[in-house]
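One structure is given here, and the rest of the page talks about it.
Note that one protein chain is taken out, while the other chains of the complex remain in position.
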Amino acid sequence: MLLKSFFVPNIAHSSYLLAGSETCAIIDPQRDVAVYLDVARDLGVRITHVLETHLHADFISGHLDLAEATGAVIYAPRAGDCAFAHEGVAGGDVIRLEDMSLEVMETPGHTPEHVSYVTRDLSRGDSAVGVFCGDTLFVGDVGRPDLFPGRARELAGALQVSLARLLALPDFCEVYPAHGAGSLCGRDMAAKLQSTIGYERRHNPALQIADRDEFIRSLTTDMPAAPDHFARCSDINRQGPVRVSELSPPVPLAPTEFREPMRRGGAELDVRDYDAFGALHVPGAISIPMSGNLPVFAGWIIPADAEILLVAADDMAVEDAVIWLRRVGHDRAVGYLDGGMHSWAAAGLSTERVPQISARELRKDVSGDGQRLVLDVRSADEFQHAASRIPGSINIPATQVRTRCGELPKDRKIVVVCGSGPRSSMAASLLQRAGFSRVCNVAGGMEGFKAAGEVME
Amino acid sequence: MLLKSFFVPNIAHSSYLLAGSETCAIIDPQRDVAVYLDVARDLGVRITHVLETHLHADFISGHLDLAEATGAVIYAPRAGDCAFAHEGVAGGDVIRLEDMSLEVMETPGHTPEHVSYVTRDLSRGDSAVGVFCGDTLFVGDVGRPDLFPGRARELAGALQVSLARLLALPDFCEVYPAHGAGSLCGRDMAAKLQSTIGYERRHNPALQIADRDEFIRSLTTDMPAAPDHFARCSDINRQGPVRVSELSPPVPLAPTEFREPMRRGGAELDVRDYDAFGALHVPGAISIPMSGNLPVFAGWIIPADAEILLVAADDMAVEDAVIWLRRVGHDRAVGYLDGGMHSWAAAGLSTERVPQISARELRKDVSGDGQRLVLDVRSADEFQHAASRIPGSINIPATQVRTRCGELPKDRKIVVVCGSGPRSSMAASLLQRAGFSRVCNVAGGMEGFKAAGEVME
Amino acid sequence: MLLKSFFVPNIAHSSYLLAGSETCAIIDPQRDVAVYLDVARDLGVRITHVLETHLHADFISGHLDLAEATGAVIYAPRAGDCAFAHEGVAGGDVIRLEDMSLEVMETPGHTPEHVSYVTRDLSRGDSAVGVFCGDTLFVGDVGRPDLFPGRARELAGALQVSLARLLALPDFCEVYPAHGAGSLCGRDMAAKLQSTIGYERRHNPALQIADRDEFIRSLTTDMPAAPDHFARCSDINRQGPVRVSELSPPVPLAPTEFREPMRRGGAELDVRDYDAFGALHVPGAISIPMSGNLPVFAGWIIPADAEILLVAADDMAVEDAVIWLRRVGHDRAVGYLDGGMHSWAAAGLSTERVPQISARELRKDVSGDGQRLVLDVRSADEFQHAASRIPGSINIPATQVRTRCGELPKDRKIVVVCGSGPRSSMAASLLQRAGFSRVCNVAGGMEGFKAAGEVME
Partner (left out) sequence: MLLKSFFVPNIAHSSYLLAGSETCAIIDPQRDVAVYLDVARDLGVRITHVLETHLHADFISGHLDLAEATGAVIYAPRAGDCAFAHEGVAGGDVIRLEDMSLEVMETPGHTPEHVSYVTRDLSRGDSAVGVFCGDTLFVGDVGRPDLFPGRARELAGALQVSLARLLALPDFCEVYPAHGAGSLCGRDMAAKLQSTIGYERRHNPALQIADRDEFIRSLTTDMPAAPDHFARCSDINRQGPVRVSELSPPVPLAPTEFREPMRRGGAELDVRDYDAFGALHVPGAISIPMSGNLPVFAGWIIPADAEILLVAADDMAVEDAVIWLRRVGHDRAVGYLDGGMHSWAAAGLSTERVPQISARELRKDVSGDGQRLVLDVRSADEFQHAASRIPGSINIPATQVRTRCGELPKDRKIVVVCGSGPRSSMAASLLQRAGFSRVCNVAGGMEGFKAAGEVME
């Protein structure tokens, strides 16, 4: 028995390769599956099994791509009612892989159909070595049960039962979750990617709550907002995503060509850093810097079926952006601005700006004489627990700026701030699209604001 | 006989590998010599000869690095009085390389010691196959003779004699010059990298001037300005440059560490694109975008012995910048800003801006009500012959802004424009350093200005 | 005007990119066209023209792949009667590309429909800068006219006229041929890849022959043998090759799976070095080492429509082999031995050997007491003019061993020798297939034999 894990940052997704001597299983694969094919080839094993713990809400899974590339059988929860060819599994089923067994344990809660796979290495003994528990139990956290409208309490209750089922495994049983720190499938995961039943039993806060009502309340209140794409990804994963090999790459578009799809409603997505965006951008473009969790915010902010038009620093950045977008189900990145903003500027076309002010400037003139409004776009939770806030600032999380910008006055200068700059750039771009003309961004954000108080010049 | 050429953009430098079946010569090598070692290995030949046509003014040659790596003998003009171990050559000397001969022809003019190497493939016949003519004869141009103060006329005269000597070669003899379009070692080279004696005889403008005085006048008037590093590079090449293997890479510096060498006089060099620089930069930084001929402008603008502190888009850009700087003799890039401007901003330190306005905006409000001054920093030659100029704009070439900024009013807003944006960003940064506080840059430059008149929105 | 050349070794093929400031033409492209797309992107130009000088006999052209990838128009000789969408050209036609012109000159001889493109840079003058002359005029050689059965004399005569037409160009006009040293489209090209009309006029042996009959005789006698694929490549190029994007890569086959397509007649092609092949190979495999001009010999020896089963040193070598095979029209490399010969051996299957003897051993016992036969498989020309031969050796060129092995005694040990080892390995493998059981190969070949006489031990 050999175990390898794979991690995708931003969506903070862990997947696994479990190998015997000739064959292997992939558990909860990412959509771009070449990485598994490469490792399996290096190990000299064939991929024969693809296991899904549940219908992922936060990313598009690579189960179909992997099955197509290898001929492997897909195992998925029977209760998931999946539309693609698969082997449906339910509690008590046992999947054999050479001298290993994977026993299906039903663990609903994060989603209704969720299962875990309890793994045994029969060559060594009949104890459970580890459990692939998907989004049920995380390191330092548990899966959120509030993603299905109206079913949060029901699922939270089910989750507690499922966790109790997992805790019936021995202390030494290893825990292989599908996510780590940063994922929005939980609230507060640790950076460590794996753990054990015993350690979590003792130190995982959610597992310290015995009372059912309290457990439910704790998991149905004060949860972070769920991105818009969470609902649709589950469904795509159930129906079976389009194979990546069937998707077309975006085509290069000269500045004048670029305006065509813009006019018919395409979303201009600018993935450059916030400073470059601030200096110069295509009017109407949405800023989601590659360095600022592009997949989550693109999934959240950009409509599901929008044609996406990319502006990036260079061609390599275009390719990266496309991979990230596909991971969250945006398959329609149809074109990109050939030559980037420099060619746009040299084509004599209109541009817009978001002036960048440094956190130090903001601190020097923190009152601003009431002439301006400071908009803090960190999450509600970050804002409430923040060590520092700008006096008089108001909080609208960046992802809510689209819908709540009506709360803001159009005639005042708005200074947007977040943790360090990328999210406020996104918020500023959304404000500009909504007709706010006097918007600027705080480079360095509240991190810089705090530091500016400590550093002398 | 096998010939391969190598081209370095920006400095527009051509070098050559001339191979027999077992050995080869490199003519006028670039400083980063791995490229020759790789090709020689692929061809299965040893590098046994390194030939210099002259002491290059515009770049640091790799002759010593190559000799050290391979044991090859360096051949250089005897008149160059070189300080390193070499074989001095003079007119009439013949270097043998297997069944090839390279006959030395003295061709002073661009520099006093300049020689050319007339090459024959004795296995085919005794005609001259080609001539490595360095900076004497270019495709569509000739070497400039005005780089030595007070000697321009003398050298121009010598050049005419040298060219006549080259023209005595047969029409079919190929011409292998050391530079192509864009090099400042000439005035107006063609993009094509090689040519023939016969074609140049007929179509090279300089070769159509028979009269000695007219020839001299044409080559000593209206020449483009010579960068500051031209004088010192020749001397470094004569003394023998430091081997690249002995140079240290710049160290990563946290924002607060970065300020130390700044305080003791280091030059902050920001090689990011003009838009990112405009949005946010370290106060006092000089903007020379990587995409805007970094080596030539860095050689020109930055003092010879300055410690250089780099700000770049990422670590790879730092590495590239260092290679470019070394090619023009800047060996003291001692550090770079770790994490780039984002870490600077997040450290709460002061920043500066150069607002970017689009060419379209400039066109829309081209008069500006006299409130602002448009500074066109294209070269004098470009400005004079330009198809379009902003009415009322004044011309100071970007490389003269350091010394001539006193001509400008400090109390007016200055809008800087060049061809497309990078040079005006450099000029704007120099103005800021000189205390001009109301400077902005035209993104897209005059190219955008012209296009803005043609494109409808 | 900017010119870049591309060179494919083994088939010794030169192609060219001729660029203006925004667009470019590709002349005689290789089949794997990514290299042009990359360079064009780096130069910032679009590929708008694809020019064919003739229907190449020795390789499959990338004209259709390139047109498909870029939308470029294909220009080809009208007389070629091509089946794909193209612009047919004939003598006197002029193709414009920005400020350049390419005038069509009819130059039949190597093939009946052959044209050359005389290129002018109108921005500099109306002289011919260079000529893309395909397989008409080479550096040190001319195109062979003997590839069309029964038409050799006719075409040789036409060639002389065509060469005279080329020689009417000025001496300084550069010569850009489609092949260099090693190509079988000529007899004896130089290593230098380009030349000039004037130099060739003086030193090209074929151009020294004024008499028509003598010229025809010289080009129709003692020509090197033409590989079998020469006939079919022309036709594929005329009909339009399958696009590379439509071809499938070979699939990995376990040893037992590998035997299936073998049984139905697939050709096992072992591209490992001769020593590894000699130690151990699949019974019946043909040895064509990657290092020994795989494309030419594979085109020559392996039937046109054969399924090819590859044995290679590793997966990367498989990929390389597939590219080489496609370049000569072998599109049916359907599978490869997964894990290579080691997995074959470990699967307990039968193997064959070709013992390797060193050239030194052969020299020590050069008479061999008449017990063995030394078969020299160098070309007839090499053998006749060789500085050294093994006494008593007989000559059958490696490519004729298939058809002439009946001339050899089956009961004697046969020692096969070539220049250095790869071709004799191929010959030895062909003898084994024909039932010769006592075959061995001389490692180091005649090069080693000669050296063994000079080196002491």
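Just so it is clear, A, B and C label the chains in written order, and each chain counts residues from 1 on its own.
In the analysis below, contacts are C-beta pairs under 8 Å (C-beta built on N, C-alpha and C of every residue); 3 or more make two chains touch, one makes a residue touch a chain.
Since the model is a prediction, treat every value here as computed from it, not as a measurement.
Enquirer: Among C:Leu122, C:Val251, C:Ala346 or C:Val366, choose the residue that contacts the chain missing from this document, as touch is defined above.
Expert: C:Ala346
Enquirer: With the missing chain put back, which residues of subunit A would touch it? List them for me.
Expert: Within subunit A, the residues that touch the unshown chain are 1-3, 19, 121, 124-125, 127, 129, 140, 170-174, 190-193, 196-199, 201-203.
Enquirer: Over the whole complex, note the residues of subunit C touching the chain we left out.
Expert: Considering the whole complex, subunit C reaches the absent chain at 256, 273-276, 278-280, 291, 313, 341-342, 344-351, 353, 355-356, 358-361, 363, 420-421, 443-445, 447-455, 457.
Here is the rule we use: only the chains that are shown with their structure count from here on.
Enquirer: Would you mind pulling out the distance in Å between where the CA atoms of subunit A average out and where those of subunit B do?
Expert: 46
Enquirer: Out of subunit B, which residues touch more than one other chain, so two or more?
Expert: Not one residue of subunit B touches more than one other chain, so the list is empty.
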